[in-house]
Each structure stands twice: as C-alpha cells, then as structure tokens.
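Can you keep this structure in mind? I'll have questions shortly.
Complex shown without one protein chain; remaining protein chains in place.
Should a chain be cited, it is by its letter among A, B and C, assigned in written order, with residues numbered from 1 in that chain.
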Amino acid sequence: MDEMISVQTQDFDMAAEYQALLANTDGTSNSSDGAVVTFVGLVRDYNQGNHVEGLTLEHYPGMTEKALEDIVVAAQSKWPLGKVRVIHRIGKLALSDQIVFVGVTSKHREAAFEATQFIMDFLKNKAPFWKKEVTNIGERWVEAEDKDVKAQQRWDKA
Amino acid sequence: MDEMISVQTQDFDMAAEYQALLANTDGTSNSSDGAVVTFVGLVRDYNQGNHVEGLTLEHYPGMTEKALEDIVVAAQSKWPLGKVRVIHRIGKLALSDQIVFVGVTSKHREAAFEATQFIMDFLKNKAPFWKKEVTNIGERWVEAEDKDVKAQQRWDKA
Amino acid sequence: MIKVLFFAQLREQLNCAELTINLAEDTRFTAVSTLEQLRTELALTDDNWQSCLQTGKLLMAVNQTIVDGNQVLKDGDEVAFFPPVTGG
Partner (left out) sequence: MIKVLFFAQLREQLNCAELTINLAEDTRFTAVSTLEQLRTELALTDDNWQSCLQTGKLLMAVNQTIVDGNQVLKDGDEVAFFPPVTGG
C-alpha cells in the first residue's frame, strides 16, 4: 500500500502527490473517484501581529505519525473516501515554504471537501507539532488560537 | 493581471496552476497567503446507476465565462481571498479526464476551503454546462441532482 | 430583432439551436412583451414545442444572465432557454 502519512524535513512535490492520488495502488488510473481536494499550508509573512522571517517546527517523534493516522482513520470512518495523503514538514522553514499537504479523493465532492477540512482541523489541535517563529521582534513560540479549537469542535456536533 | 477564468477544450496542468497560485502577478512568490485549497473534478466510471465510458460537455459560449466570473466575484466579496482560478473544460472527455479546476489562496484556511466549496456549489447550479454521457446503455444527458441544489442553497443562510 | 438560443437536450428535442425573431414586425410576436409571453408563444408552435417549453424546470437567460419570466424583452436581446445545468 502507498504511504498515507509522512513527517519529514524535506519538501514535498504537490504535482507528484496529486498524480499519486489519481493512481490506483497497481498504477492504473483511479476512475471511480470524481473529486480530488488538496490543501497546502505555507509559511506566511505575518502572524499574530508581527512580521515573520521563518520558523522552526518541533515535533514529538512517533506520536506525530500516530496522531495523524488516528485523524485519517476517523475521517475514513465518517466519509466514503478513496485515497488520503498527509505530509507534515519539520525543522527549519523559510518564508513561503510548504509546511503541510492534505489530499483526499472521493466519489463525491462534499465528502472530499469535508474530510480535508476535518483532517486539517484535527491536525491543528491534536498533532504534536510546535512552531517557533523568527519575527521582527525576535524568536517566539506561536500561540495556539481559540478559532482552531472552535474549528475542531464543530465536528463533534456534525 | 493573470487569467482568472478559462473555458477550454484542452487539458489543464494541475502543477502549473498550483505554482501560478503561489506567485504574485510580478512573478515574486506570494508570502502573505498561508493556505491553498484546490478542487479537481474528473470523469468517473459510474454515475446515476450506469457505467460511464466518456462524455461530451456542451456549454453556452460567452455566458459560461460570465457566470463563472459572477460566482468568483461573489466569493471574493464574501471572504478575504488572495488568488482565485477556475478552469472548466468543454467537448469530448474520456474516463478519468480532468473536467474542472478550482484553486483559491487566502491568509486563512477557513476562507480558502469555504470559497472553493462555494465556487463549486454555484458552478454546479448556475454555470451553463451540460454533460452528455456515453454509458453501457447508450448516450444520455446527465440529470441535474437535488443534492447539488441543496449544496448551493446552504450558502443563502450562511 | 432578438436572438433565441436552445441548449443541450432542449436543443435536440426541438431540433433547433437558434431562432431570430422580429418582435415589432413578426405578427405572431407583436403582443409579446415579457420573456414568459415569448415562451408561451413559442410553445404554441406544435405539440413538441408545447411539451418541451412548458416544463417548470427550464431555465431562461436574457443577455447571458439567468432571469425570471417577468423580464421585459427589448430589441437586440439574446434570449436562451435551457435545462438545469450539469457541469462541474
């Protein structure tokens, strides 16, 4: 089976990940899924009131993979999904660098959209990654945000 | 300015579209948007009870571009978006062919996810495209589905 | 002169993609002022046009914008009738 979860220092190739989502595990093209949704998160230049120059991503080795897998399994039990792929980078990242990739295929667009959002909302609250930013006022640990907690909690009602 | 809307017979290159979403119009990289959401719709092998072998997409030239532009403008007035790109193919398409691309960038993932879904939901109900499928029981026009109407109407309340 | 376009299965069922109508001079249409009146008049063509055009699901556009039947028509308008859309 293809790798579903990767936690890695190296960059990822969006085009290759998209092509992999379209292919069956035997290499033939997946023609039963009509919808592919992808999310990419990037290092942006402004956060929590300050200019950002770069960041370092710390993680809890082993638990990150486990937490991401639990989230994907929860999404798969909630929606009929085809393929799911999650990549999260760690280490030093520069402005505009890619941080995270989530890609989901499904027969129907609703399921693909919701599952991708669900995975990101839970990743933001449950996967043990921490960002330390280099800003115009020095280094600082990013503060967790209430809106991310709320984004995750809405799935409890759904 | 970059092209925002394309209605075309030729295929599109997801990788090139993704790269274009990351770039500012002057070619420098867009570092203010932290979120990129893409949707791709493909010809799938089974629809409305029958096996599908391919399809032809008819459209209303001129009005398709106008309808898509109106939808994008509505999304831009609802959410703070960076770049938006919509491509819809017309003509003869085979199994697994790409049909539609929507890509949206934003500072925040919520806006990017919702705007991409909004654009697809309105495209499905307001943009004058019609699919004629070649199936195992012959050619037929695809029937519009109630669930697509409902998916669009939920935005009236939001 | 107004241009009337038909798309998809409607185009096939009517066997007609496009019509040109002179609202001022074509005696059949001189009483037509709104889009709904145009639809009703076109439906009188024969049984086939009647059944194809009188379905409630048909969408109508004037100058490439979806509108309802109350839209008043004017010379130079581009009118279109079509079934619910199925792109995406």
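Quick note on the criterion: a residue touches a chain if its C-beta (ideal position, glycine included) is under 8 Å from a C-beta of that chain, and two chains touch if they have at least 3 such contacts.
All figures in this text were calculated on a predicted structure; none of them were measured in a lab.
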Contacts of the unshown chain among the visible ones are A
Where A:His51, A:Lys126 or A:Lys147 are the choices, the one touching the absent chain is A:Lys126
Of A:His59, A:Lys83 or A:Arg109, which residue touches the hidden chain? A:His59
Sites on chain A contacted by the missing partner chain, in the whole complex: 41, 57-60, 62-63, 66-67, 88, 99-100, 120, 123-132, 141-144
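In the analysis below, only the chains that are shown with their structure count from here on.
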Contact distance in steps, from chain A to chain C: 2
Relative to chain B, which chain has the most distant C-alpha mean position? C
Taking each chain's centre as the mean of its CA atoms, how far is chain A from chain C in angstrom? 49
Using mean CA coordinates as chain centres, what's the gap between chain B and chain C in Å? 28
Roughly how many whole angstrom separate the Cα centroids of chain A and chain B? 22
Give the residues of chain A touching no fewer than two other chains, as numbers and ranges. 109
Listed in rising order, chain C residues that touch 2 or more other chains are 88
